[in-house]
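Shown here: the complex without one of its protein chains, the others still in place.
Per-chain residue numbering starts at 1, and chain names A, B and C are given in the order in which the chains are listed.
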Amino acid sequence: MVTTFVFLLTAVVMLVAALIAVLKDNLVHAAMGLVVTLFGTAVLFVLMEAYFLAVAQVVIYVGAIAILIVFSIMLTRRVGAAWGAQTNPTWPFALLVAGLLTVLVTRMVRAWAPDQVLPAAAAVPADMTARLGAALVDPNGYVVPFEVASVLLLAALIGAVYVAWGGRKAEKETHK
Amino acid sequence: MIPLSWYLVVAALLFGIGVYGVLARKNAVAILIGLELMFNAVLVNVLAFWRYLQPGETAGLVFAVVIFAVAAAEVAVGLALFIAVYRKFGSSDVDDINLLKW
Amino acid sequence: MAFLQDPTLIVEWLRQLLLGWGLSPALTSLALYVLGALALATGPLLWVIFLIWFERKAVARIQDRLGPNRVGKYGLLQPFADVLKLLTKEDIIPAKADKFLYWMAPILSLAGVLLLWPAVPLGKGIGGNVNVAVLYLVAVGTLSTFAILVAGWSANNKYALLGAFRTVAQMISYEVPIVLALLVPVLLARSMNLQDIVAAQDVWFVVAAPLPALIFFIASIAEVGRTPFDLLEAESEIIAGFHIEYSGMKFAMFFAGEFLHAFTVGVLGAVLFFGGWRGPGAEAYPILGLFYLWLKAFLLYFVIVWVRGTFPRVRIDHLLDFTWKFLTPLALVVLMATAVLDKALVRAGAWPRALGLLVVNAVIWLLAQRWLRKVEKRLEPPMVAQPGQYPVARYTPPEPQAAEGD
Partner (left out) sequence: MDSTWVFIGVFFALAPLLAAAPIVIGHYLGPSKPNPIKNDVYECGLKTVGDAWVRFKVQYYLFALVFLIFDVELVFLYPWAVAYDMLPTFAVLEGLLFIVMLLAALMYAWKREALDWYD
């Protein structure tokens, strides 16, 4: 009962916030919509008893990714300037594609798993976080994705710093 | 109890909204916002399947964790490119960046 | 007095009372949750009023002043007078402000601090028992960061926005060493649950992990934005930073949030490194555990106030260098050393393990000191007093530059 109510409330808030995120011309408001959606996702994770991932979702998405996005929006805009239209003239086309995709997937889901509920025996083990940690470094488990992720992040950092930052000397010259 | 399909429908709607954002927006950061919505929809999907089909296994959780890493790398590099372009062209509109047009 | 031995009895008593009134069991549980949340949230909020008085008085004494002494005995009623004044001040909302976000920012700022409290274990079996508590603390901390960004943005004042950028850059930079330092107690206790972390401290973790404790403490002070890391809102130099456009009660909420956050840092430090509610007799009488926790937290809070009263403000480049080029690498090295040694010493018993880790921490600290001396020599000319001269570095005016926004 309570979980169903919380789920429905979260879902509605999330979807409205997601609409704000893609429709608002004021991009800071759009980013705030994104933050609310990300938070709602974390609530859904708690409902699914994936507690570690719920907090990780908030730490990574809300705490780091959203802040990076908000930074980029605020840094590239004149304070007090008008936003102007943020939508392409071809938006009806986009609406058509997105709408078709959504309807198709939703119909497929309804047809495939109409009312599958949780099996009675399906409990999440209490030490799930420890199991995840062990699996991440287990040679027979997922050690390759784990190490590849670290290399990917290292590469991303190097690439991003290289692209965005020319070093102090180059920086001084571009601003002269 | 909440049926599995509810989670999947919410994820599908979220994904659709994200697709619309990616296709309809002008500003590069706004496109990234749409992309993030799509990533989140995928995360909800993955975890819903984990919870309902294999709650004792770690595969679903590992999948979600790897998606976190990929999303972070994508945002970092995407925004770095955006900022480099902004510094070069003084605009954050993808329509204005048309060097490859000719 | 059974209550002293088991405070959960009060919950049972309330539950029976509510059930006796004819409420359904589900509704009773909900009412109890709401009551508990109200108690846990209003307690810290009222405590803040005392903290404000204490801090003003303590800093005044450190600086050889009297501090508040007019309203009530020892000025104890001063904060109440302040609250009354702030409540009846005009609530100015800038005409061009982004109204909704402008209202949200102070609320988020204070709520972000209050939300840390449900994770804190207050005694054996009472208080927070969250299975991922340590990361929960980090996650809730991001709300405060967001509040500042939103506050700086919504007022539509470019100085507020600049102040917010700088504050956020500082906060996220210091979050890295905090997250790294928090990893060490988690590693030692094999759990993210603060209740388990307290239970694992047969030997306080400050013995096994003095450097992470220090890193956590320093970085947390910076995260709260207190002196010596408060240059982003330095009252005596620039006006305010991100809350420049806030007045009345909204401004007070930012302030209350900061004071409460400082005390909460004390509480978290006590839980993570100083044994939390543990102490003689705390197992038998959980109320005593609450008292121990409060005492330890208050002592740590006093150190924060002491630091505020004594240290000069640091410069922004020093501030950022300090976290990225000293605290973060140090925390990484300590983490690696702790991980390796802990695996080797895991069967040695509590005290040998703690002492072994202590020795490693000491060695790392000495090496870090040596490295610092080396870097210091390379960077700046030594500030040594010559005969007849004051030991003051010579000020060289910066080269004149074209007018810049920042």
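Please note the rule applied: a contact is a pair of C-beta atoms (placed from the backbone, for glycine too) under 8 Å apart; a residue touches a chain by one contact, two chains touch by 3 or more.
Since this is a predicted model, take the numbers as computed values, not measurements.
Partner chains of the missing chain, restricted to those shown and counted over the full complex, are A, B, C. Screening C:125, C:210 or C:329 against the full complex identifies C:329 as the residue touching the chain left out. The chain omitted from view is touched by exactly one of B:4, B:72 or B:85, namely B:72.
Within the entire complex, the positions of subunit A that touch the omitted partner chain are 2-3, 6, 46-47, 49, 51-52, 56, 59-60, 63-65, 67-68, 71-72, 75-76, 78-79, 81, 129-134, 136-139, 143, 146-147, 149-151, 153-154, 156-158, 160-162, 164-165, 167-168, 171.
On the side of subunit B, touch with the chain left out of the figure occurs at residues 65, 68-69, 72, 75-76, 79-80, 83, 86-87. Looking at subunit C, the residues touching the absent chain are 30, 33-34, 36-38, 40-42, 45, 86-96, 103, 106-111, 114-115, 117-118, 128-131, 134-135, 156-159, 161-162, 165-166, 168-169, 172-173, 175-176, 179-180, 183, 186-187, 190-192, 239, 244-245, 248-250, 252-253, 316-317, 320-321, 324-325, 328-329, 332, 335-336, 339-340, 342-343, 346, 398, 404-406.
Following the convention adopted for this analysis, only the chains that are shown with their structure count from here on.
Interchain contacts link the chains end to end along an open line, per the touch definition above. Chain centres here are Cα means. That of subunit A falls 6 Å from that of subunit B.
Mean C-alpha position of subunit A lies 28 Å from that of subunit C.
In whole angstrom, the spacing between the mean C-alpha positions of subunit B and subunit C is 33.
Interface residues of subunit C facing subunit A in the complex, by the touch rule stated above, are 26, 96, 98, 101, 131-132, 135-136, 138-142, 145-146, 149-150, 153, 156-158, 161, 165, 168, 172, 175, 190, 192, 402, 404. Across the interface of their complex, subunit C is touched by residues 1-2, 28, 32, 35, 51-52, 54-56, 58-59, 62-64, 66-67, 70-71, 74-75, 79-80, 126, 129-130, 175-176 of subunit A. Chain contact summary for the complex, subunit A toward subunit B: residues 3-4, 7, 11, 14-15, 18-19, 21-22, 27, 30-31, 34, 37-38, 41, 44-45, 47-50, 52-53, 56-57, 60-61, 64-65, 68-69, 72-73, 75-76, 85-88, 90-91, 93-95, 97-99, 101-102, 105-106, 109-110, 113-118, 122-125, 128, 131-132, 135-136, 141-142, 145, 149, 152-153, 155-157, 159-161, 163-164, 174.
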